[in-house]
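Working notes for the structure below.
Every protein chain of the complex appears in place save one, which is left out.
The first chain written gets the first letter, and so on, giving A and B; residue counts start at 1 in each chain.
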Amino acid sequence: MGFGWMTAQRQDESGRITRGELRDFFDDYAACLDAEALRGFPSFFTRDAKYQVISRENHDEGLEHAAIFCLGRAMIEDRVTATVEAALYQPRSLRHFVSGVRIVGEDAGEVRVEANFLIIESLIEQEPEILMVGRYLDRVVREGGALKFRERSCVYDNYRIRTTLVIPV
Amino acid sequence: MGFGWMTAQRQDESGRITRGELRDFFDDYAACLDAEALRGFPSFFTRDAKYQVISRENHDEGLEHAAIFCLGRAMIEDRVTATVEAALYQPRSLRHFVSGVRIVGEDAGEVRVEANFLIIESLIEQEPEILMVGRYLDRVVREGGALKFRERSCVYDNYRIRTTLVIPV
Partner (left out) sequence: MGFGWMTAQRQDESGRITRGELRDFFDDYAACLDAEALRGFPSFFTRDAKYQVISRENHDEGLEHAAIFCLGRAMIEDRVTATVEAALYQPRSLRHFVSGVRIVGEDAGEVRVEANFLIIESLIEQEPEILMVGRYLDRVVREGGALKFRERSCVYDNYRIRTTLVIPV
């Protein structure tokens, strides 16, 4: 019996997207990144998805400048390919902690969801540290039975991000 | 379709308070604080609620001395008004991470619940840091369909709290 990255199962007979199902979906997404299984990353998004990593300051002021900005899954795939090929990985471990998954709006089968994320980084010869903390601001839809991000905005609270940030959040 | 701070929905037909429902309730509470939407804070409590923020040391020794102590929702509302009017906010972000929600007792429709909390603070020009860690010790009831705290004791493990602590935990 095989298990891919996306294992969240439909929990509501009506097809409505539930908070429990979203928790599973967010945890699958985080596990994919923690495993550095970037090739599986684009499958979490719709074809027309927007994905960005942006500072809280820029987000709150409505500025467009983002550390990562992708419009459409093709652009997300390009980003992944570039990251994998650049092979900039240093020996390190990342662990995501997601809390507070919450539906804040709903419209025509699309739910707007928010959650907090915390990423802990462990490097050689150093104590583990907080790499990044912030909020996910998302729009999620169901596509062929599986949940997908139509938008995921990773809004980080850090006043700056370390130069080591190459991979998605 | 409007979404207030309290979005947790009744998950058990029998009206019994479930662990899943409590997780949702705790996450709503945390989101309210992270958004600095203090005006919505008192609505999480019953009219006769007790709310306190107390050190583990004082709590374990049965001492009454608490950093914040409110008896009754009116007192909680006063606290919020004072905090908002004092406008002591500095530009910062707080993010709550709640884990281990657990029912430890049940009596006549009231459940005693415990959970761990971790609050990460991000200030200008500084790396994000642990602001506070500890346990919630709660008594929760259902009132008019919605869950409410009859008591929330925030018992923090920190040996001291920074002077910047003004807002609820």
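We take it that contacts are C-beta pairs under 8 Å (C-beta built on N, C-alpha and C of every residue); 3 or more make two chains touch, one makes a residue touch a chain.
Only a predicted model underlies this, so the values are computations on that prediction, with no experimental measurement involved.
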Of B:19, B:47 or B:65, which one is in contact with the hidden chain? B:19
Just one of B:39, B:65 or B:102 touches the chain that is missing; which is it? B:102
Contact with the hidden chain, among A:64, A:85, A:107 or A:127, goes to A:127
Missing-partner contacts on chain B, residue numbers: 19-20, 56, 97, 99-107, 114, 116, 118, 129-130, 132-135, 157-159
Residues on chain A that touch the omitted chain in the whole complex? 1, 3, 7, 20, 24, 27-28, 30-31, 34, 93, 95-99, 118, 120, 122-130
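The rule is short, and it goes like this: only the chains that are shown with their structure count from here on.
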Distance between the centres, which are taken as Cα means, of chain B and chain A, whole angstrom: 27
